[in-house]
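The structure is given below, and queries will be raised subsequently.
One protein chain is absent from this view; the other protein chains keep their places.
Chain IDs A and B follow the sequence of writing; residue 1 opens each chain.
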């Protein structure tokens, strides 16, 4: 009774994990910089494009209740190809964890702890992540549940403080569609769709297996996508209206720059570190989720409980996070040039789509059964 | 098993970031490797920690397995 045999997430927990996950690093780094003033529009289009992805993923997981995408891959494509793809996913997730981690380290060095070596920050943060991963999925769900209200509160507080200090200038958003649809569409596919929208179906692929009623997964995913996008749009509108589109594009951490401009009531002059720490909660959760997705994949491949991997794999993530780019500029270039096309698209869209088609063909004769199951 | 997996994942990820760097910077393998690791030898301590942790995990798993087997044998003999 001390440790339940099967871990379970409640639907609310899954929802909160997905929303904090989407906000986690998207609040820190700018989203949709290529769409300039219409970044919010790009986000809406991205979200709409994300809906079929979520539907596709939840349809597949509903066919095999209680199974993650990893076991479905292995069941459908056979042991060899399945395992190969699972390892691909593991590497992808761990790389994303490392990528987010690098964002965070850079932010810490820029804003709060300028003299602390990146290695120390990486080691301490990843140790905490390892502990969270060791405690398991339920812990992540519950931590998201606890931290989500604060993150929401903080977003609202920033908006209110900006309003109070009179920095918001909505004219910065105009004209809408000044450059036409073309740059927006180019930005959405694949950049915005890959990050942050496409990350939602990614976690749904694994975590949906843990909710009690799999048939509700689709609803949860849609709701989380909607809420997360809404909150992101608020933050983007805030960034653009305070910093202008150019300022936002130039800033490494736009929301931090927004916070820097806030000064109200003489007392709250520098709330910037506070902003950093609240963002840190989101980032911590995001890295934990990526890492746990990764070690779950490893569990599927080598059949060793994922808790055993938590510390070793976390150390790899910390290592990769610092080593993978020579400088922050290099890091951003890799993030914009490599990630969307060569990483996000295959793992978020192509592989699930192929799997979806295979499953669709496989389950056509028993269509009636599937219908009953839904 | 944990150690082996750990080593595999580490090698694969390390190769991956070097290949990514080769693509982006249009460098050769060795140049990328040297540039990425420049001044970062201390970070290999992480890999040491990870290795240690995975070895401990492996020993733990093996011991538990043996204990389980022993208790099962005992149960069977009774």
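As a convention for this text, contacts are C-beta pairs under 8 Å (C-beta built on N, C-alpha and C of every residue); 3 or more make two chains touch, one makes a residue touch a chain.
By our rule, contacts and distances are computed from a predicted model.
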Inset, instruction - Would you mind picking the UniProt name of the chain not drawn here, from "Sarcosine oxidase subunit alpha", "Spore germination protein", "ATP synthase subunit a" or "Daunorubicin resistance ABC transporter ATPase subunit"? - result: "Spore germination protein"
Inset, instruction - Consider the whole complex, including the chain that is not shown, and state which of A:88, A:136 or A:183 touches that chain. - result: A:136
Legend entry - Absent chain, residues of chain A that touch it: 1-2, 10, 12-13, 108, 112-113, 116, 120-121, 124-125, 128, 131-132, 135-136, 138-139, 141-143, 145-147, 266-267, 269-270, 273-274, 277, 280-281, 284
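The working rule: only the chains that are shown with their structure count from here on.
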Inset, instruction - Would you mind pulling out the distance in Å between where the CA atoms of chain A average out and where those of chain B do? - result: 25
Legend entry - chain A to chain B touching residues, read off their complex: 87, 90-91, 94-95, 119, 122-123, 298, 301-302, 304, 308-309, 311-316, 318-320, 322-326, 330, 333-334, 337-338
Inset, instruction - Name, in rising order, each residue of chain B that touches chain A in their complex. - result: 1-2, 5-6, 9-10, 12-14, 16-17, 20-21, 23-25, 35-38, 40, 42-44, 46-47, 49-51, 53-54, 57, 60-61
